[in-house]
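Notes to accompany the following structure.
One chain of protein is taken out of this complex; the other chains stay put.
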């Protein structure tokens, strides 16, 4: 819980359950409900201006492969910055490095960097999603298989969650851009607007991806309908060609006084009859453009 | 109708039809239409600031299993708190216990606790719903059966009701957060905002659940389409394989001068013919990747 | 056209085409376009504050069974209330009775009563709709028949109209609640808000009903898809079981040198072969859980 | 280009390409971009207040049968009214006649009449649409034929255009109702509001028609699904009844030592067997309520 940089009052709490958080709450006068918010996860993303400080619940990407999110809580007050997170140090490390490079000692700039870092963290996931959806689109028209369907629905479900998180984050950034209090320097305005552009673009992309997945589902369904139609046609053509042959062979199998029974060319005539019927039926379907 | 705690003027009316309510209405100058609202249930959730008091119609979860709701009416005025409810004591008991623990004697805080308790009461239902939807999603792709369909539609219908109730409750809490009158202390602001966050999250989840159920329905329909396609393919492959055999056996059953009739190996030749035709057709379907 | 009650200047015009309306228009300075609105029915529901009076086009339920509506026009000015309606006296009679019971002589209260009466008139229709939709939902999963489909579409169409009327009426009541002029007494505020709650609840219910009908349509379609799938399976199982038998009997009908022809147990062997093939196929489908 | 009535400065330009329009533009100081708008058709409906005059692009129904629209441009300034149209004189003639009857010499009233006339011109089309949709609804459940489908899609496409035009016109009228400049007399307020009601009703009806057409499409699709189901059932019942007969006749056609071959009643026994199998299968389907 020691400040990262001696000159900065940044307190990083890696375990929301630890008593350190209570100490900080008492020392800086943080509201009990917000401490509760830090501990009862997940919360919705939000940014609240409370008396003398800003409290924000952010959502950082926890595990790219599974597209899961975790809360990242920030308190920014005059002279202190408190971050409450889970065991994953990535965001904090990256911001720390960047702050060291810049040599900044401003808490509001650190706050911006955290926000920027978290929103930047969505980018690789968006790229992965784009790739995966492209792949699905390539596959779905040719091979409409249940596995593809399952993948579509899995992604759809993930996007529903992602949309909710990104929408909430957009509200958070909007609230910060429109803030009135003097905790965030005015010179940071373009930077917060930049983060805003970024998160709006993210929400846009998610919407686009949902549209594309819905399109892929439509493709899937129409491809299945098409295939059923194809299967039906094969069955119908084949059955229609075969039935006359069955009837003809049946006819000459009757134990009645049939024609051609004593004719040595009878079989040839019968086969000719079958050939004619087959050709006629195939010609008919050809005419109807069934194949 | 006696006050729960001697020091507090909280009147709890367990039967809206009782004349006690009329007495209270006269004593505290409550509007006749609002008394009617208490008696003609169900009403839409609402919060009205009337002259000197606040009147709110809340919705508490009445029966988790069936996801039914009942009205819970509250009048909060200077020096009095009146709750009108059905026979179910749960909410009142829980709030009473909590107030005793805190040792509070503020009516506005009691009002907050009631609201908080009612909104908290939605949580177990949301959890149950999440479980049930997960279960449906697991089942639906493998076994698209009519019972699953019935379950999906049952849940969908329940969610339509729940959405309506939760949406109304959100409006109620919004109205209370934005209130102007001095009946609710300013120090309760963070608490009401906390309830607001909670109910917004509830509405969000319900929307997500509806999306998931719609997705499950889509899965169901595409799984049925898939299965019909599979069934068709089995029929088509089988019919296509069998028909040549039927024709061949029919051919050699004709009472004409057939080849091979006197050949002792005739049957073997015929069977060979059948085997060739079967293999050829199966190879064709294999090539077309039908199985 | 005589006032109902001597002390009240309520003029009730039962036939919009009658010259009485023109006389009243001249006497009280009503605008020609609004008189035209009374005569060219149907109009959209609306409430206009014109110079010195309020003009409202309301929609009362004309025929419950067919869910049809008719215009009910009201002019409320200082010292006069004019209602223009079709031959149906119901609303006017009910309001008259209620006014007599209350002994009121205020025109604005009469205006409220008319509005309340008309909106109350929607309730029995809503109840009928709820019953009918419940009935459809019970029927549709078990017996997806075209008649059910026709009923669903008939109700859907009716709800489209009802939604339009109720939405318009909501706007009317909103306009009256937000009115600025002094024609309606401030003490009627809670009453108009009560009507507002009522009409909002009506619109809510109509939306819910539309959702439920859409759900019922989805059930219908998936039930039909299911049934087609069932029918296909019966055909496929049956065809798959029968075809080997046809081939076997055909085989032994060939006029070739067949095995078993001189064997007295030949038939038994053949029947055994058929039984084995049948059992094998049924076992296969059982394994695939087709039935 | 001569004014219609000597006392009125109404200039009617029947060909937007003519140099007359340029002369008028120079004489009355019209903006070059608006002259371009008159010439590059089609434009979106709009109403602009420019410096000293109002410029409006209206859409009049050009050809009822095909539901096509054409631009009708109006400039209204102090002392001049300019209409720019295509060769179709209908609107201008009708307004001229009405103005002569009224004996009006006010340009703003003429402007209102043009707007009113154009919006009135939508009514017969709406009536035609209502008739056609009713007809489709009657036909679609009984005879779901591709021609009906084509009609539905043709109307849908037309409604998409009509919706766009009517929506634009609604914005135009809204802009005129909310105008600030003094070009339109205040006494015309109720008249413009009347046109507004009319165009809102038009948009409402178009929306309703679109809902009805979507409903008709749903009916079509479910009727086709139903019919496919019916066809499948006929095939399945028939095939299921026939196959045992084929097997039985095949059985007694085998060249093996069969029972009943020497029994003079053998044929009767076989026929009896067939009859029993047929009755049993039909009874089974009857029990399953397939027909």
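Per-chain numbering from 1; labels A, B, C and D assigned in written order.
Criterion: contacts are C-beta pairs under 8 Å (C-beta built on N, C-alpha and C of every residue); 3 or more make two chains touch, one makes a residue touch a chain.
Since we're looking at a predicted model, the values are computed, not measured.
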Chains on display which the left-out chain touches in the complete complex: A, D
Sole contact to the chain not displayed, among D:125, D:221 or D:282: D:221
Contact footprint on chain D, counting only the chain that is left out: 31, 33-34, 43-44, 46, 48, 50, 146, 149-150, 153, 156-157, 160-161, 164, 217, 220-221, 224-225, 227-228, 231-232, 234-235, 238-239, 242, 245-246, 249-250, 252-255, 258, 260-264, 266-267, 270
Those residues of chain A which, in the complete complex, touch the missing chain: 137, 141, 190-191, 193-194, 197, 200-201, 204, 208, 211-212, 215, 218-219, 221-223, 225-226, 228-229, 232-233, 235-236, 239-240, 243-244, 246-247, 250-251, 253-259, 290
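FYI, only the chains that are shown with their structure count from here on.
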Labels of chains that are neighbours to chain A and to chain D: none
Multi-chain contact sites of chain D, meaning residues that touch two or more partners: 253
Chain pairs that touch, as defined at the top of this document: A-B, B-C, C-D
